[in-house]
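Okay, structure first, notes after.
Removed: one protein chain of the complex. Kept in place: all other protein chains.
For chain A:
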Amino acid sequence: MESLIIVLVGVLTTVAIYLVLSKNVVRVILGTAILSHAVHLLILSMGGLKLGTVPLLGEEAVKYVDALPQALILTAIVISFAVTAFILVLAYRAYQELGTDNLGAMRGSDDE
């Protein structure tokens, strides 16, 4: 199961990198969103997938699953959510002001 997820992480990362390298701002943002999903899956599989039951006191289980990666992912998801929201607004404002969503055209010169 872990190997399957790792392959999935690889596929997601490839897709994300392809998107990030494009010139369209919205594509870059989508790329960063997929990038963060890939790493969340990576963290999840690092803790081991479905090795035991939920980590609750009092359950008579032999093995408990590691809860820490899930806590980490939750935090990381919230952060990536905030950052994605911010950069979307930023891209919109930049599009309004600069009149382009092409990163190549945004290079600009220092003489402004």
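Everything that follows uses one rule, which is that a residue touches a chain if its C-beta (ideal position, glycine included) is under 8 Å from a C-beta of that chain, and two chains touch if they have at least 3 such contacts; residues count from 1.
Keep this in mind: contacts and distances are computed from a predicted model.
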* Asked: Under which of the names "Tryptophan synthase beta chain", "ABC transporter substrate-binding protein", "RagB/SusD family nutrient uptake outer membrane protein" or "Putative monovalent cation/H+ antiporter subunit D" is the non-displayed chain listed in UniProt?
  -> "Putative monovalent cation/H+ antiporter subunit D"
* Out of A:L4, A:L49 or A:L68, point to the residue that touches the absent chain in the complete complex. => A:L68
* Touching residues (missing chain, whole complex) on chain A -> 20, 25, 28, 32, 35-36, 39-40, 42-43, 46-47, 68-69, 72, 75-76, 79, 82-83, 86-87, 90-91, 93-94, 97-98, 103, 106, 108, 110, 112
